[in-house]
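The complex appears here without one of its protein chains, the remainder shown in place.
A and B label the chains in the order they appear, each numbered from 1.
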Amino acid sequence: MIGVLAAFPFLFSAHWLVNIGVFTLMYAVLATAWNLIGGYAGYISLGHVAFFGGGAYAIAVTTTHHYAAHGYEPFYVLPLVGAAVALGSLPLGWLAFRTRTATFAIVTLTLLFVFQQLAFNLRSLTGGSSGLLLPLPLFPVATYERPFYYALLGLLTCGLAISWWVRGSKLGLTLFAVRDDEDRARGLGMRVTYAKLAAFALSAGFFAMAGGVWAFYIGSVYPQFAIDPLVTIGAVLMVYLGGKATLWGPVLGAVLLVPAQQYLAYRLGASQLYLVGYAAVFLVVMLLLPRGILPSLAEKIRRRRGRADPGRPPAQVERPAKELVRS
Amino acid sequence: MHLVVQAVILGLLTGGVYALMASGLTLAFGVMRVINVAQGALIILSAYLTYTLFVHAGLDPFVALLVITPGMFVLGMLLQFVFIRPLRSEDREELSLLVTWAIALGIEGVLSVVFKTTYRSVNTGYTNATWDVGGYTITQVRFYGFLLSVAILGLLFLALTRTRIGRAIRAVVQNPVSARLLGIETERVAAVGFGLSAATASAAGAVYAMVYPFNPNSHYDLISLLLTIIVLGGLGSLGGAILAALFMGVAEAVLAATISPTWAKLTFFVALLTLLLIRPQGLFGVKARGAI
Partner (left out) sequence: MKKQALIVAALFAATASVVAVLATSAGGGTRSASAKPITIGISLSLSGDFSDPGKAARRGYDLWQQVVNAHGGILGRTVKLKIVDDASSPNQAVSNYTTLITRDHVDLVFGPFSTLLTAPSARVAYRYGYAFVEPAGGGPAVFQQKLPNVFFAQPAPVINCGDPFVHFLASIPTSKRPTSGAYPALDDPFASPIAARMQGQLSHKGVKSVFKTIYPPETTDFSPIVAKMASKHPQLVAAGTQSDDAYGLVRAMIQLKLNPKFVFLSNGASSALEFPDKVGRSQTDGIFSCGDWFPQAKNQGNNQFVAAYLKKYHGSALAIDSGSAEAYAVGQIIQAVAKKTHSINNKTVIKTLHKGKWPTVEGNLSWNKYGAPKGSDILVEWIHGKLLPVWPKSLALHKPTYPKPRWH
């Protein structure tokens, strides 16, 4: 899959296609990262875009102050930005984790508004509502989008690798246990708080790095676009569509939704029913496919095979940790 | 000092309206464990209905309520029936958050197609009228809005304590399992509760339309504010929501008048986060309930 994605800019070199690829990968990274906390641990964070904005502003601030920087520099600082935001997210996560479920969602949403307000109000740092401009990258026009594309692909690969590792590790076990029954998990002596915070910080770091690439690509950062609740909602929708708590589901959601969204807005946007359509897709997914495409498909395949495949117990795709906890 | 007192008066009047708006939200949570993110959109929808009736039929917003409130009640029951009830109860709380968010987006989309995105406002004959009380200015519209909020909250309280269905709702809020054992049809009660919550949106919308300019987008600001209020008050607690709303209204007005309006918005959220440090269940939330 990563190979297909890596070859994509060479197979389809048209700028507009690679451009859509950039946005698709960006959302794939976001959805994969959100899945760590929202899917594995079952904590619905609606405010993760605050970290996306944090990364965007970090890259914007570091590069505008060096207006001569015209090359790949922003990509080099990206891991630093990710690490810094991940660290910074820890106290916020600790605060938010004092609550659960719906309250947690509201508190994270509050964090989002706090950060948006800060971006508006700390004018000397963020430029306030006038925003920040980034230097014009002097990449060759013929392959202009590729540095952004591969930076995001790199992030996605890391994100998936971490996701895959988490699933098989004690951390993943704890997270799944938290989702199923947090108090029980705590009672069993699992290090619940540590696991939740680790997942929160990891996903925050990825949001920040994706935000950094986004800022560099768009070239300007405004509070309402860098910290836009619809970005988190987009990522959440992709996770639910593809399959919550699966490895590839979030990527699938992004691959299906982003090109469709971009292409439809381009072709049919004038009909104005864009928002209504978006809401309708959202509702259909939630009501008819609450488990997402991948788990539903996997179940179908499994059913067709009957019980011939004992290596794959029914619950494994969706909730690998559940059985392990009970045994 | 004059400035602060003036701000407190304004804040109390605004807080009363916030209280009405938040009451619906906290009620819906109480009966269904549903955070209705669409409550803000329902309020804006009512504001548009008020606007339409005022501009095209010449109906005074207070009179228009007699038409809009039953409509919103039915709409609320409908939304509950179509979108909330089908959700499996074990992940209803989580999914409902996203489903109602989608409903909000849908309402916003429809409103922006029908009414465009320019700001509207309802200018009645008394919109700009004021009273001078001992050197302090009281805007008549706000005062009427405050009275209406108090009246509706009173009615809501009476309905919850004095009617059969109201007592059933309270029973469900307190303990859904034993309520079911007592023979209360929880789903039906939930539908009525949701309808009532939507009905409060109609009055809130009418007041909102008279006091503030609004467009289809306004529901984002509204809902972020209301969510903060109900968490502050303790999820599901009506009294807590009312107190938190009054507190927020006054705090916002005083801070905007004394410090700066841009930072005043932030103090809101900071208040919430500080509270969470001390009392994660909110001011009046009970630890076992309130989903914390």
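We take it that a contact is a pair of C-beta atoms (placed from the backbone, for glycine too) under 8 Å apart; a residue touches a chain by one contact, two chains touch by 3 or more.
Quick caveat: nothing in here was measured; it's all calculated off a predicted structure.
The hidden chain, counted over the whole complex, makes contact with A, B. Within the set B:70, B:154 or B:213, the residue that contacts the chain not displayed is B:213. Looking at A:31, A:118, A:204 or A:294, the residue that reaches the missing chain in the full complex is A:294. Summarising the interface, chain A meets the missing chain with residues 1, 4-5, 8, 11-12, 14-17, 19-20, 23, 117, 120, 128-131, 133, 136, 141, 144, 164, 217-220, 222, 224-225, 246-249, 251-252, 255-256, 259-260, 262-263, 265-267, 269-270, 272, 274-275, 294, 297-298, 301.
Even with one chain removed from view, chain B keeps its contact list with that chain: residues 2-3, 6-7, 10, 14, 112, 116-119, 121, 123, 127-128, 130, 137, 139, 211-215, 217-218, 221, 253, 256-258, 260-262, 265.
Rule of thumb we're sticking to: only the chains that are shown with their structure count from here on.
Annotation: 32 Å between the Cα-based centres of chain A and chain B. Within the complex formed with chain B, the residues of chain A that make contact are 42, 44, 46, 95, 98-103, 105-107, 109-111, 113-114, 117-118, 120-121, 229, 233, 236-237, 240, 272-280, 282-283, 286-287, 290. Across the complex, chain A is touched by residues 29, 33, 35, 83, 86-88, 91, 93-95, 97-99, 101-103, 105-106, 108-110, 112-113, 220, 224, 227-228, 231, 235, 262-263, 265-266, 269-270, 272-273, 276-277, 280, 290-292 of chain B.
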